[in-house]
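As you look at this complex, bear in mind that one protein chain is not there, while each of the others sits in place.
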Amino acid sequence: MTTGTLRLRKGSAVLSENGSLLGLVVLVVALTLLSGDFLTVTNLLNVGVQAAVTAILAFGQTFVIITSGIDLSVGAVAALSAVVLAWTATSHGMPWPLATGFALIVGIACGLVNGALITYGKLPPFIATLAMQGVARGLGLVISQGSPIALPDSVSHLGDTIGSYLPVPVIVMIVMGVITAVALNRTYSGRAMYAIGGNEEAARLSGIKVTRQKLVTYALAGGFAAVAGIVLASRLASAQPQAAAGYELDAIAAVVIGGASLSGGKGKALGTFVGALILAVLRNGLNLLSVSAFWQQVVIGVVIALAVLLDTLRRRQAR
Amino acid sequence: MTTGTLRLRKGSAVLSENGSLLGLVVLVVALTLLSGDFLTVTNLLNVGVQAAVTAILAFGQTFVIITSGIDLSVGAVAALSAVVLAWTATSHGMPWPLATGFALIVGIACGLVNGALITYGKLPPFIATLAMQGVARGLGLVISQGSPIALPDSVSHLGDTIGSYLPVPVIVMIVMGVITAVALNRTYSGRAMYAIGGNEEAARLSGIKVTRQKLVTYALAGGFAAVAGIVLASRLASAQPQAAAGYELDAIAAVVIGGASLSGGKGKALGTFVGALILAVLRNGLNLLSVSAFWQQVVIGVVIALAVLLDTLRRRQAR
Amino acid sequence: MTEEILRVRGLRKRFPGVVALDGVDFDLRPGEVHVLLGENGAGKSTLIKMLSGAYHPDEGTIFVDGRETAIRTAEDAQRLGIATIYQEFNLVPQLTVAENLMLGRPPRRFGFVDKKAMYSHARELLDRVGVDADPRAPLESLGIARMQMVEIAKALGLRARVLIMDEPTAVLTTSEVERLFEIVRQLKRQGVAIVFITHHLEEIAQIGDRVTVLRDGASVAEVPADTPEDELVRLMVGRSIEQQYPRERSSQGAPLLEVRNLTRKGVFEDVSFEVRAGEVVGLAGLVGAGRTEVVRAIFGADPYDSGEVLVDGRPLPRGKVTAAMEAGLGLVPEDRKGQGLVLGANIRENLGLVTMRHATKAGFVDRAGQAKAAARVAEQLGVRMSGLGQEVRTLSGGNQQKIVIGKWLLADAKVLILDEPTRGIDVGAKVEIYQLINSLTASGHAVLMISSDLPEVLGMSDRVLVMARGRLAGELGAAEATQDSVMALAVGELEETA
Partner (left out) sequence: NNNSGSSSGGGGGDIKIGLSVSTLNNPYFVQLRQGAEAEAKKEGVKITTTDAQNDASQQVNQVQNFASQSMKAIIINPVDSAAAAPAVKAADRSKIPVIAADRGVDGATVTQTVASDNVAGGKLAAQELGKALGGKGKVAVLQGTAGTSAANDRQKGFVEGIKAFPGIQVVAQQPADFDRTKGLDVMTNIVQAHSDITGVFAANDEMALGAIKALGAKAGKQIKVVGFDGTPDGLKAIQAGTLTADVAQQPVLLGQMAVQAAVKAAKGDKIDATVAVPVKVATKDNVAQFTNGS
């Protein structure tokens, strides 16, 4: 076997293991042909930046979905964390590293409450996190009095670009993605999440502390949401209580497009990343192609369905 | 055993079988104590009318969730059906029964497309119906050019009240609820849905035509969404392309609060009805109590969690 | 000779990585019981799944009543009069027993499901197989054995011409097996053709007429059912097995597991016993006697109301699996699909599940070590697989069972509790497992074994505890324990209270 075919094999293995990578490739090729503005360095960086927040939320969501849960609160928690950051840093004059840490803690705390409601309270994840969505969104509004709070410059640099080709949001996204991949593949908790999502009873009888691992899972989702919120706010240089509304659906969609199943036990960081990129490329492309606003939603719907369809068709042929 | 205790037993059986009925009772008692305006005939009728659209959507969603699916498109399909109704009845001068029938067909067709994507296309329900959400919402906007279309009077009577105590939306809601209950309990398709949601492979190997039954399921959800859309539009006497945005989450929440599980095989019409009532009562009560805008979301979140928690606690004690 | 009702020629079926069937011939006549015999993974279940419309053959033909027929769906099979009892139950846990019995074909009146008729028909079916379950109870409230009886009753309800039974006796105790055989004989008289799969060789002579032996996906022999067991084993495994129960007694030490007055109201009461180092204790009893419930409580999987569990003299907290594991307990559960395996994960992951925590350094799992350990155990148990990366879902039933046992072998538990450990495992592999039990006790560990396979309990235990109706009915030393003495205890109390 030559190294060429070996590489080819590896390539197709990567393709087949990561959800809709093929869909993404087709999408990128199509957009390159359709719009001269698409395949430029600046535009691709833009896509990266535009994918960042969804991708970070989706990485956190990946943990949850692997355990066969769902977290509807991530968008609201992101907004709340950002508001807390801006509020403590401006109104209370906290130095920014402290304020950032505080915002992270708020995110993690929200996640822990989700986890506690689900494990100790035996609430279905859908209900527990829907309730948290309301609570976090409401608290964000209460704290900010409904108005955006400007971020101190020190923090908003997080939204900047280092040099001319290193946007900080993209760096953060990649770091969070690597953390997710390593956590899922290599750590005890990560492997435990797959086992719990695959068969919770078998996991429990194998000595996995299901309650504790679920708390970890939701805390991670909350923490990732806080990071996403901070990135979002720093991009806008202001913390918006209504930011990231509905992003939970995008995040879940990214995870599922990436090959995870809502019934648990399946999912990968790379797949989620591909899912988030598909969404971002799609939105970017529709803007570049000047598709009319009303038709955009139709096109997004059709393309998402096609991208995933491509994946299932490929799988069926592979048999 | 006296008939008294027998009745008591029956009562508690009804309580225990129907999700968060206890939560609803507690909520009603609390609101009656807190606000003198709550427990009046007119207000209760208002609550009924306000619950109607969510409840009808949720009834349709119940079928889907029982088969362990999810339908994120119901809100958008409701809006599309309403727009189609208004558009054909006004711009094209169709007589209203025909236009209504046409709107229903559009809803059912959307459902069938969902079903086909899920069964033949093997898309996860989350993705298929998310795609349909975009498509239906977009088509509604395209048809209406983004502006509301006034409904002819003949149709908008559907939103009226017959006499002084019979609001048509409530009647429609009850009829749809009864249809749901009978369909789920007594028809072949209904029982097949439980079997598919509980163990799809077993259902298939027992000779149930899983593909056909899933098509029926999503078609029902689409048809119910169309009915909900028509009721909604007739209440407003106008079809809004952006109406019912986000109602799918309310509908799913109502079903889950009502005791169904997103992993399938469980769910009841009465439970769903209770779930929808809890949401409507809660929103009504917050308005009556003049809770501030910022705090409303917090309160809604907390109360939903508590209502379902009450149910799980009761169940645990019952053991 | 009667006309063949079913004829199979040259059937082939390939899965990614394995050839499950490699040219199988098989035929079936009305009124006969045709036994399918073969090692785990030989292709028995795959063969019958192609007769029931669950799988489609890649090559080969199926003749029904002499005519070439394609069986594409379960419905096709039903129409042809073929009913199947699958090895892995095909039941819906959330639905009632009655609905499961009539899954996909509920009685209807005026187009609506007639629940009254459904319950009364369900009652009849349950009575026929002798199960006292409430037709209105949710299926998930039944134990694994009663689920098996429901699965049997469900197939009987189809009034088929061909009844396929894939290891129906794997989880049944002697009395239920007797009942089942009674029904089978009755069906035979009515001319029903029966395909019967079992790993209990003694059942073959009792009930069978002909035996087809499968090896590596091919039919290697067709012999009469009264062929001696040794010969059957040789045909199936390719070698003969000297000793079916190779128990080597080891010297007994201090008590490792002590159970005192364990009670859970309405389930089991006042259960006390101990298991010593180097000892194999068998736990026998009828289905529903409460054996599984007791060991689950001991292991912390379920709560209990009163009593005490001590390991190595130290009491265990109630309802904490991890504490029980730390103390040195291990449990191989009876329901491999529901409690033992993560079906969507691969063999390596499943084998490593129990030991993963101790093999974690700084939060990171030692994946290379896990693979090495898993490979060793898989080899030891002779798991038939395409590689450690194969999804457990796609393993044959017996091989899945080996994985459940294997993950606990890796854990090196001081007291290993085995609940129906050899369910669905072929004779050759059983002996391997018994050897492993021997080496465990030889190194000072202890084993508590529940089994509904009485010869196995008698052959492997140093001491037999018998449970009846949630109580310990008695204890028998290896010398006094016989089929009759055990059954007397198991049934005795039943008759007293009745």
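Letters A, B and C mark the chains as written, and numbering starts fresh at 1 in each.
Keep this in mind: a residue touches a chain if its C-beta (ideal position, glycine included) is under 8 Å from a C-beta of that chain, and two chains touch if they have at least 3 such contacts.
Computed from a predicted structure; not experimentally measured.
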Considering the complete complex, of B:Q242, B:S261 or B:T312, the missing chain is touched by B:Q242
Logged for subunit B, residues touching the omitted partner chain are 35, 37, 40, 42-43, 46, 49-50, 53, 141, 145-148, 150, 232, 235-238, 240, 242-245, 283-284, 286-290, 292-294, 296-297
If the missing chain were put back, which residues of subunit A would it touch?
37, 40, 42-43, 46, 49-50, 53, 140-141, 144, 146-148, 150, 159, 232, 235-238, 240-246, 283-284, 287-288, 290, 292-294, 296
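Methods note: only the chains that are shown with their structure count from here on.
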Give, as an integer number of Å, the spacing between the C-alpha centres of subunit C and subunit A.
43
Using mean CA coordinates as chain centres, what's the gap between subunit A and subunit B in Å?
29
Contacts with two or more other chains occur in subunit B at residues none
Identify all positions of subunit C at which a residue touches two or more other chains, and write them in rising order.
none
Of all residues in subunit A, those that touch subunit B in their complex:
68, 70, 72, 117, 121-124, 126-128, 130-135, 137-139, 141-142, 145-146, 246, 249, 252-253, 256-257, 261-263, 293-302, 304-305, 308-309, 312, 316
Subunit A contact footprint on subunit C (complex, rising order)
16, 299, 301, 321-322, 325, 331, 333, 338-345, 349, 353-354, 356-357, 360, 363-365, 367, 407
Interfacial residue positions of subunit A with respect to subunit C in the complex
186-189, 191-192, 194-195, 198-199, 201-209, 265-266, 319
